[in-house]
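A single protein chain has been omitted from the complex, and every remaining protein chain is retained in its original position.
Our next item is chain A:
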């Protein structure tokens, strides 16, 4: 089964463009955060953020998508939680504000 998967390189980070096959997870938090912010600001109304927590696996999985591109990040480290919390706060602050 063929499926094109482009690795788009822009500036210092890259993300995988979804084209119908399995999506990969972004390797580092910094990469994810930067790419996520960028994707969200392109069109805040199109993007949705989802977060899945499984306690018995101790795993937190994040996804930010505008139904064209998709960014995913997975973590089991407790230290990442603070970063995720900060990220969600910023996201919510922007979503519920008057900013475009």
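Following the convention adopted for this analysis, a contact is a pair of C-beta atoms (placed from the backbone, for glycine too) under 8 Å apart; a residue touches a chain by one contact, two chains touch by 3 or more; residues count from 1.
Throughout what follows, contacts and distances are computed from a predicted model.
**Q** According to its UniProt entry, is the unseen chain "Signal recognition particle 14 kDa protein", "Nicalin", "tryptophan synthase" or "V-type proton ATPase subunit H"?
**A** UniProt protein name of the non-displayed chain: "Signal recognition particle 14 kDa protein".
**Q** In terms of residues, what is the contact footprint of the unshown chain on chain A?
**A** Spelled out for chain A, the touching residues are 44-45, 47-56, 88-89, 91-93, 95-98.
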